[in-house]
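Attaching a single structure in structure tokens format; questions to follow.
Our next item is subunit A:
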Amino acid sequence: MTAPVYNFAYLDEQTKRMVRRAILKAIAIPGYQVPFASREMPMPYGWGTGGVQVTAAILGPDDVLKVIDQGSDDTTNAVSIRDFFSRTAGIRTTTATKEATVIQTRHRVPETALTADQVLVYQVPIPEPLRFLEPRESETRRMHALSEYGLMHVKLYEDIARHGHIATTYAYPVKVAGRYVMDPSPIPKFDNPKLSDCPALQLFGAGREKRIYAIPPYTSVASLDFEDHPFEPYRHDAQCELCGATDSYLDEVITDDAGNRMFVCSDTDYCEMRRASGEGAHQVVTGTERGA
Partner candidate 1 sequence: MRPLELFGVAKTFTMHLQGGVRLSVLRDLGFSVAPGECVALTGPSGAGKSSVLKLIFGNYRCDEGSILISDGANAVDIAQASPRQILSLRRRKLSYVTQFLRAVPRVGALDVVAEALTDVARGAARERAAAMLTRFNVPERLWNLPPATFSGGEQQRINLARGLLSETPVLLLDEPTASLDAANRDAVVDLVRERKRQGVAIVAIVHDDPVREAIADTCVDVTRFAAAA
Partner candidate 2 sequence: MSAIAGEEPLLTVEALTKWYGRQLGCRDVGFDLYEGEVMAIVGESGSGKSTLLQLLSGQMEPSGGRILYRLRDGNESDIWQMSEPMRRLLFRADWGYVHQDAQLGLRMGISAGGNVGERLMGVGWRNYGAIRASATDWLERVEIDQSRIDDTPRTYSGGMRQRLQIARNLVNAPRLVFMDEPTGGLDVSVQARILDLLRRLVANLNIAAIVVTHDLAVARLLSDRIMVMKAGELIETGLTDQVLDDPREPYTQLLVSSILPA
């Protein structure tokens, strides 16, 4: 039995052309959601089909691909997608952010600063930032077209009224290039500052919702806020227990049945790099100490 032969990166060339056209349009109109004809992929909706189609459309034989899921290279999904491209495109894959030319990510931005020859592809579940307030697609499209974004601030107002502060901690809405309001995908708000003025190209793909959008390099991206409740980047009360980092986004890991926990870097590559270079070793605080 002969092994199945796939076109490079699974998608046929016409489809890749269509996706690239959508990507070009998205880059030309930063933050604008471009509809595209999302194909059936060998994984179901909700498993990153949008990101996979964008990656498939832009991969070339010399690219080096990294795939992360919540910052980690070794979750089932990350491994799965990496294998998928390895098999259908034959390209080199890596877990090191610095080595990658294309990085596909689910819900995190890498800690390591990106460079101008890299592309970051985000997997997006619901591309429409106004969806939960205005369920009608016809209406949200008009609102974007006419820059009617009062409703977006209503959501933030509600947060402050209810919780005393803007309680949105992920998928925090942003305004791109001073024009379109965009959902940056469910990345923690900790990552929002990284979107702005980034040397790398950022692409966003939503497979089920059939939308692609983009932030071109060096574009201003401002998180929505109020004058008297300005956007504040999130600060952890702890450091990574493996590498001592104080500037990375931390995951909370329950270590035993007694409820003991520890905080570790969500970005596995970043953590490994730090540990390998011996950088933070002396800064690690043993035992679990947590602030309030």
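Rule of thumb we're sticking to: a residue touches a chain if its C-beta (ideal position, glycine included) is under 8 Å from a C-beta of that chain, and two chains touch if they have at least 3 such contacts; residues count from 1.
The candidate set was assembled so that all candidates are chains of the complex that A comes from, given by their letters.
Please read these numbers as outputs of a predicted model, since none were measured by experiment.
The candidate list 1 or 2 contains one chain touching subunit A in this complex, and it is 2. Those residues of subunit A whose C-beta lies close enough to touch candidate 2 in the complex are 133, 142, 145-146, 148-151, 153-154, 157-158, 160-162, 226-229.
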